[in-house]
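These notes are about the structure you will find just below.
In this view, the complex is presented without one of its protein chains, the others remaining in place.
A, B and C label the chains in the order they appear, each numbered from 1.
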């Protein structure tokens, strides 16, 4: 029993140190679950979408393009997701900023996309990736992105 | 009645011609089936892979990155698939060509990738897309690409 | 002896002219001093920043990314500094210009960034480089850029 106690005290700093230099990440399983939820919502609404999930470095974990979607939506969904993970915020935030005085400055911000449909994904306050949706109106893209995120 | 019969005969070549102006294409369902087969083979062998399926225009229909794969494999799998659909041939063909005298010229060929793991996908002799695999050795990438293609 | 004296007088204007063909430049030591000052200010304010110093050709001398900053800030800090050295003016000048009528035209100006946080660095009236800051609000980015510049 005493040995166990010692073990616990020995383990505590180990986990503490480990935790101070580790961060959560998205698995393929997470990305598939998020994408499935987004696709279910798309189909329920009768919208065809490109659905992208990126990791915290902005690299693709998963992409799927539903039949009949304009090919331009592949790059758009990617860019929305990239913007969300690069700036840790929904692309809708940039869309709203562009409505104000001098808002066009956002167009000079590298990697910023100012069209709804990109959402960052956080785990315990740490960014782990993003979802990007394109294919319908930007408001509809945003609804599907939110439906995907809810499944995380 | 006779007039109608004549009309039908006049219309037949019209429909025939119309049909000669269509081409087969890959659906998302096809791409998922191909990708699932590739992933099953990867998991059976204990290899982690990036699995990409492109359409006949070289645009992504589906991508998935298994956990732990080097991030460089995302671009590599994409490039292999793109090379296969752009040149209607396996990337292995270019790899073999590079072994011959002056083979390094292939490195100057736009969009050519000379590393096994990309396969074109044909339907009735018409190119409909390609599969690209990266994550293990190029020979192993090729095995997984073939396993995916078999499911089409 | 007399001949040598004449030679010296002939050479003097040559050396003078040669010196009129040099320009000041930023050393790594300068860049580190500027970056350290910017980082001290960032930490004092509790802001996490990307701090970039470029040379007169727009090439990086120094970059550092404090922990937890959004990855998008790397490209933004670089772009702000590049804009400052390419146009010999603070990015805030473009930001202000965009507020006026037709100001959105700045978004079509190659390499212009219209968001505060980039400052050119001058030595004796000659441009020697720029500092670019990103990570907090653009006003805060500007404060940190100014703190860095002060150390030059």
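We take it that a residue touches a chain if its C-beta (ideal position, glycine included) is under 8 Å from a C-beta of that chain, and two chains touch if they have at least 3 such contacts.
Bear in mind that the values here come from a model prediction, so they are computed numbers and not experimental data.
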Residue, one of C:40, C:60 or C:109, that touches the chain absent here:
C:60
From the list C:71, C:114 or C:128, which touches the chain that is not on show?
C:71
Subunit A, residues in touch with the chain not shown (by the definition above):
1, 4-5, 8, 15, 18-19, 21-25, 27, 55-59, 123
On subunit C, what residues meet the omitted chain?
27-29, 31-32, 55, 57, 59-67, 71, 74
Kindly note down the residues of subunit B that lie in touch with the hidden chain.
70-72, 75-76, 78-79, 94-96, 98-99, 103-104, 106-107, 112-115
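Note that only the chains that are shown with their structure count from here on.
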Please categorise the chain-chain contact pattern as a line, ring, star, complete graph or other.
line
Provide the C-alpha centroid distance between subunit A and subunit B, rounded to the nearest whole angstrom.
28
Distance between subunit B and subunit C based on Cα centroids, please, to the nearest Å.
48
What whole-Å value do you get for the distance between subunit A and subunit C if each is reduced to the mean of its CA atoms?
34
